[in-house]
Structure formats: structure tokens, C-alpha cells
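Excluded from the complex is one protein chain; the other protein chains are retained at their positions.
When the chains are written out, they are named A and B in that same order, and each has its own residue count from 1.
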Amino acid sequence: MNLKVIAYVLSQLQFAVTLSLGVPFVMALYWGEACAMDFAGTMLISLGVGVALSNYGELEHDSLTIREGIAVTGIAWFIIPLLASLPFLAGHYLNPIDSIFEGVSGLTCTGASVIKDLDAVPRSIILWRSITHWVGGLGIIVIYIAMFPQAGSGAAKMFNAEGAGPTEMRVVPRMKSTANALLLMYVFFSVILTTLLLLCGTSLFDAVNLAMSAIATGGFATTNGSAADFHSLSVELVLIIFMLIGGGNFGLYFLAYKKGYKYIIRDTEFRVYLAIYGVITLLVALNLYDAMGWQPGEALRGAAFQISSIMTTTGLSTYNFDEWPAFSQFCIILVMLMGGCGGSTSGGMKVSRVIILWKMVGTIIQEKLHPNSIARVTMESQSQSSTVVYRVARFFFLYVMIALLAACAFNFDGLPVVDSILLGLSCMGNAGVAFGAAYTFYDLPDVTKLVCCLCMIIGRLEIFTFLAMLQPGFWKRNSNW
Amino acid sequence: MRVIIIGAGKLGYSIAELLSQEEYDIVVIDKEEGQLENIKENLDVLTMAANGSSPITMDNPDVQGADILIAVTGSDEVNMVCCILAKKHGITHTVARIRDMQFMSEAKDYLKANFDIDLMLNPEYITSMEINRILMVPAALNVEDFAEGRVRLFETKVRRNSPLAGTPLKNLDIPKSILAAMIFRDHRMIIPHGDDCLLSHDNAYFVGEAGAIANFSKNLVRSDARKISRAVIIGAGRAGRFTARILDKQGVQVKIFDMNRERCRLIAGTLSSHSMAIHGDGTNIDLLQSEGISDADIMICMTDDDKLNLLLALMGRHLGAAKTIVTVNRYDYIDLMEKVGVDIVLSSRFLAASEVLAFVRRGGIVSVSLLEGAKAEAIEVVVQPGAKVAGKKLMDAALPRECLVCGYVRDEEAFVPNGNSVLNPGDRAIIIVQMKHSKNVLKYFQKD
Partner (left out) sequence: MNKLVLLLMGRVILLCGGLQLIPFCYSLYHGMWQTVGAFAASILAALLAGVILIGRGQEPEESLSVLAGAGFLFVCWWIMSIFGGLPYYFDGDLTLINGIFDSISCFTTTGVMDLPYRADDAIILWRSLSQWLGGYMVLLLLSTVLPGTSGCFGTTFIMPGSLRTGPITLRRINRTSVKILRIYTLVTVLGFLLYMLSGLEFFDGVNMALVTISTGGCYTPAADISFSGWVVVTALLGIVAAGCNVFMYWQALDFKEWRFVIHTWKNSEMRLFGLMVAAFTGIIALHLYLGGFYSLSDAVSNSLFHVVSFGCTNGIMAENMYHWDDVDKFFLMCIALIGGCMGSISGGFKIFRLQVLLKSSLAEMKRTLHPNMVVHIVIDGRTVPQKIIERILGYFFMFFLCMLFSLLVLSLTGLNMQQTMDMTIACLTSSGPMMMFHLDAQEVRMLPDWAKLYCSLLMIIGKINIFTFLLLVHGAWTGLRERYW
């Protein structure tokens, strides 16, 4: 494993991060806020790290090995959240652990905030949070590939390491074009959402931040009450639609844009995604109407927003669903586990994996009843090899196990059982919601917060990447063995 | 002496070829006429189209009463039946090919006792053991052990900047207990004398007491050459699997590639955690590179296809593997391959045939190793009482020029002889001799 190449790539990423820090810095100056100095300081540190890395590193050969790709992705996703937390720390808004939590939560698009009172925080800090969402949503790696010229075939390894769903999805032949395409759709939707929100009557500041948060399916809001503070049906509708878009496969959108809209309609995963959304929303709405006695319209509105928010692992909320009946809460757990489509900005298991697992059960039944037949799982009329299918099954197992282990840790730390299970699942799926005692994250004990951060990163990197780095033989310098 | 060979496949052909050069009476039996065509045309043997495992064949006057029966058909069970029948019809010694590894490792003695098989041949097993032996001595191209390991023959390539090249042998700093036994240069076998020099690109053979050879070989090894720790094996057939297991047990990190998933699974089940089985095409350069072929100490190509093996070895060399070994079926290509750049070429048929040859020769011969594509042999032979060479000084025994006595073992101790040494009956002598003179030379060591 070539450390120099890794250092070089990391340095490039650092420079990109420095650039993105520039935006809140400029805005802070514009608004005349004191935290501009904090941003300046952070930019300097980030620049320093970047320069140090680029001095050490050199691009010896164009292609990265799998190991190097994983190492780059893994290290990047540790260093950059740390840097992202510096502005919070520097301005003394949060203590160190809380800053790290906020930084990680931002970049992994979880959206769990430990800031007690958003009104007391300068706007540039709020802007910075949303920017971390936006950058982390599509993926640090993807943006890097799109923007920097010499990506090469090593890029594919990094792209896969960052987590893009169960199978490698390429829309156009070259990696760089794929990354470009994704970035294009991403920017396009962000801009449209901003304009629409403006039309609905929000301020420019709110529109930009909410748009970044919704498209990246992150969940940081600009006010303490999250999306509820707007009290506007149109805002909620717009947000629902764009959150659902954010939970869809961006590659698919690009494909539809190039080759026709029928591709979206034909895509099984997308159809299942919308169908599940529709069914669960109706069930929850019925439950709210029935058990809590809400009006039908209100129930539908509340259910639609909340389910779309959680299914796409965004985390914006309009009601305090802590008070909702158990059935709805279990529905929430269900969709949180499922997540959005593969290739989207949301987290969770991803709908395509769930479909594969479901079909796998079908093949097992088939093989049992007709022992001589060979049943295969097919997605989009392409049969999936059994290695892929069972890798997905193992992923599911590890996902649940890690969430449960985290839940045990939380429980031991003092959280009630149901809350800790939900917190564990929520962090793994980068949803950013929690029930009960964890509803407001800032009250959580410190160890719990740190474990949460770890889970968020593991979930974002889709487990295997992270676990691969833990293997003892991984960091051996000389060999590719 | 009459030898019956049952099974005219490739191994049968090789054995028939080797034995017929020794001027034995050979009968080759096979069920299919077609298989015998090739043998009939090229070899000086008698062929018979018959079922070797049938008593009727055994009653045939040509077969009955032969000295040795060698059963090398494709089926282990048929071979075993042939041997039983043979013994019942008065054939004195039997050899059978047994492919099943489990028989070889677990039921060896049982088979020997109950099926009357005197020698069990397992070409894959032999090849794997050979590879293992060679690999565990870093500088060697070939290593043979004699006298239960007391005397060792060691072949090495003389490199350009080797300390051995260019100096006359008598001035070289070689320990007393080691002899420079043979030089193979430009396809010719040279028995060196004191004035001869070792030139670069020679294959030099040293024979001597095992411990001394071990030290000597260590000195020849380049300072940065290390013991094998990473091996790549391409081809997970029987031989490949067995080799992987042997190497893996000794702590080598083995990566074995095969295109067939089932075979990968078979071997994966027996490897320890530092080795792995990879399902993929060995000719895929990307795959080899991503799995770190450039860090491999040795690349062993053991697929069924000789040409593929050669290609893989060359590719492996090019990508950075330190040493390459190729196993082939036809030993005609061995020379050519070594010239092209493969470090070591082994033919399983060849190795199996040597075992058979040694067995057939008997009369005090303990083992035979064929060298350099059957151009020369290293023979360990027990000096019989009354032999021409017994009791006389070597320089008086008038041994032919084409042979060299490189060592002898007396009373469990190994010695390197010079012109004044005397061989007594009961000593085990290790001689290197050119193939065509071997029968002649052996007469000197056997009873008149």
C-alpha cells in the first residue's frame, strides 16, 4: 500500500474542504459576525494539513488499488469530520465532544443536532452545518472525482468504497463522467428546490439552508422547531417532494434525462420505493386518525411529511412523533431501517437490498419445494449472482448486529431500551431522529455521543469499508497481499 | 527382463519410452487399439489390445511369467485389480498408479499388504513433494536426497556475478565434503576435472554431505534472497491442491487461483487462515496484479495445459514474481522453457517414470533421479560383493569416463571420494552418469 499516493489524494481533498470552508467565511464577513475569525482559523488549519500532506505525497501511478481506495475513503471520512467540527469548537458554542458530534452528524447527513438553541448561534455557523450536509450528501469522494481532473481508474475503487449500494452502478462509461452527471443532477435539484421554497415564502437564508438539507437528506434545520416552524402546507409539500427525490437514485435521474423519462417509471427499485412510501403513509395516517383522533387531512399531512422525512433518512420533523401511537412508531422504525434507493443521498439498508433479500427468501422456498430447480434472484431482468445476494444478506446481519451492539452500549449508559434501539438504528441509517430520552440529543451522555459518531460513520461507509480497515493486515506497508 | 505395462496413456507411453531405452522386453497392453497406435509406431515394444484386468489376458503366454507389471490405467480400481491378478499369475513385482490422495496417505500399508502392490505411483504427489523440496532450499533449481538424506545433490544456476564463475575448480573455495559433480552447458553434460571452470549460465551440480551442502547453498544465496514466504499457485487440480496444502502447512502464505469455483471451494476448506483460494482466471493480468503477484516469492503454474503454464510463468516473471515453476506433461519442452526464462520446469510424468525406472532396475539400486530432461542420471546403488569396483582404489577400477562417483555412505556416514578411495561391498555409492552409459556403468557395481 502506497502511503504517498494516499497522502496525495488526501491532500487534494483537503484543499477542496478548505475551499468549501471559504463560503461561510465570506458570508460571516458579509454579515459581520464574529465567528468569521473561527472560520479563518479553521481554513488555515485545513490548508496547513493539506499542504503537509501534499508535501509528503506524490502521485506515482494513476490507478489506486482497492486497498488504497478504501484507505483514502476511510481516512478522509475521519479527518474531514474532525475539521468540520473545528468552527463549532473555536467559537465555544459546543464542547469538544459535542463539536465532533455535530461535525460527524453534518457530514454523514444524519442531522442529529446537539445545539440547544439555534437562534443563539450565528448564521454563518448554521450555513456551515448545511454546507457539511450538502458536501457529505453526495459524497466527498464523488465531488472530488467530479471536480478534479486526474481521477483515473483508481477513482472507481474509492467510489465503491464510499458506499453506493449493493452493486456497482455506472450510468455512463467513464467514472469521471458518472461523477459529473451525479453532481449535475444534485446541483440542479438544489437550485430548483431553493427557488420553489422562495416562492413559498421563506426567506433566502432559510430556503438555501433547507434546500441543502433536504436534497442531501441530512436534516439540519435553521430553527429549533425544525420544519414545523414554517406552518406552511406549501413548504411542507415542496419539501416532501424534494426529499423523496433526494431519496431516489441520482444516476437514474441522469439516465432519464439523457434517454427519456420512461426509465424512471420502469425502474423496479423506484417503483417499490414509492409504493412502500404510499402504503406506509396511508397506514400511519389511518392509525393517527383512529388512535389519536386527528382530522383526516391533518393526519395525512403529518404522516406524509414524517414518513418521507424518515424514509429518506432526512430527519426534519413537523410533529413530535414521540407522542404518536406505537404502531406508527414501529412503522417509523421500519422505514428507517429500509432507507432510500441505492445511489441516493439517503442512508439505511437501501431499497434495492431489501428487494434482493425478499426475492432471496422466494428462491429458498422455491428450491425447497422443487429440489432440482435452480432459482435465481433477478433484478431488472438481470440475474444476480449468489455471491452478490449473500453479500447483501451478510450486510443486513452486520447492520443489525452493529445497531444492536450500539444499543446495548447506550442502554448500559442509561437510556431506556426502546430509545437505545432506535438510536442505534437511527445512527447506523444516518436518519437523525430518536424517541424519548434521546429526542433532544444534547442531553445524551458523552460516551453515548461518541458511540453514535462511530455508528454514523460506519453506516455511511456501509460497514464493509470500515471493517476492512480494522483488519490487522490492512495497513502493512509493502504488500498488496 | 520382461516388463508388462497396462495402460497406454501418456504416463504409460513415457514409462515405455524410458524402459525401452534400457533394453528391457516390454509389452504394452491397452483396451483401445487407437491408444496403441502411437506406441506401435514410435517405440520398440510389443503391443496388445486386451483388457488388462482380465484373467484371460494374464493367461496369455506373453504376459504370464513376466518379471514386472506396471498398471497405469486411468482408474485406480482397475490398477489394483491388475496387480492382484498379476501376483496370482506368477508375476513377481507390481507397480500401480493410485491417484486418490486419501489412499496414498491413509491406506498405503493396507494396499501394499492386501493388494500385493509393491510400488504405488502417484504422479501428482511426487510432483508436489518435488516442488516442496526444491522450494525449501532457496538457491536451488533441483535438490535430490540420497541415502535417507545423508547425501544431497544440489543443482544451481551460475549467475553472472556469482563468486563461483570464472575460477578453475581446483582453486575454488569448496569445502572438502562437497564435490562439483557435473556441469550442464549448452545441452551437454560435462564431468568436470580440476582445470575446468564454471561459466555463467551453467547449471552446476554439487554433491556432498547434506549439512555441508546446506551451508554451501546458503552462501550462494544472494543476501537479499529470503526463504519462501509468499507463493502463488495457478491451477487447483490435484497436484495444485496438494502443493498448496504442503506449503501452507509450513507457514507459507499461499494464494491459489482456479477458474472452477468448486475446486476453489475444495481447497479453501483445507487451507489455514493465512492462505486463500481465489476464483478467477490466472491469465487476467489485472487480477494477478491486484492480488499482489509482484510481491510473490514463487509462482507455480500447474494447470493442465502446458502452453498456458508457460505463458503464465512468463507473465508472472514480467509482473515481478521472483521465481517461477512450471509443471508440464510433455518433457520435450523442458529445455526450451528453461531457455526462455522459466526458472524450474518439472514434468510429473518424468518424475513418475524415474521412480518406476529405479524400481525396475533393482539389483541393489536404491533410487534414481533423472536430470536435465533424462540426459543424465544420479543413481544410488549398493555395491555388491564381487563387483568390479569393490575392493579396489577408484582410479584402479577403470570406471568409464562418462561417470563420476560423487559420494558414498559407509556405516551411516557420508564421504566424498577421491581417486584413492576404496569402495567396499555394502557401501552405497552415488554416481552421476550419462543416460546412455548407465547400464554399462551399473555393471561395475553389480555382481558379475
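Going forward, a residue touches a chain if its C-beta (ideal position, glycine included) is under 8 Å from a C-beta of that chain, and two chains touch if they have at least 3 such contacts.
In this text the structure is predicted, and so the values were computed from the model without any measurement.
Asks: So one chain is hidden, and I want to know which residue out of A:Cys331, A:Val433 or A:Cys452 touches that hidden chain in the complete assembly.
Replies: A:Cys331
Asks: Which one touches the absent chain: B:Lys40, B:Lys88, B:Arg265 or B:Lys447?
Replies: B:Arg265
Asks: Decide which residue listed in A:Val23, A:Ile276, A:Leu398 or A:Leu450 touches the omitted chain of the complex.
Replies: Checking the options A:Val23, A:Ile276, A:Leu398 or A:Leu450, the one contacting the hidden chain is A:Leu398.
Asks: So one chain is hidden, and I want to know which residue out of B:Arg150, B:Lys249 or B:His279 touches that hidden chain in the complete assembly.
Replies: Residue touching the absent chain, from the options given: B:His279.
Asks: Would you mind spotting which of A:Thr178, A:Thr222 or A:Asn411 touches the chain that isn't drawn?
Replies: A:Asn411
Asks: Suppose we count only contacts with the excluded chain; which residues of chain B make the list?
Replies: Interface with the chain not displayed, on the chain B side: 261, 264-265, 268-269, 276-280, 287, 291.
Asks: Residues of chain A in contact with the chain that isn't shown?
Replies: Within chain A, the residues that touch the unshown chain are 66-67, 70, 287, 291, 325-327, 329-331, 333-334, 337, 357, 360-361, 364-365, 368-369, 386, 390-391, 393-394, 396-398, 400-401, 404, 408, 411-412, 416-418, 420, 435, 464-465, 467-468, 471, 474.
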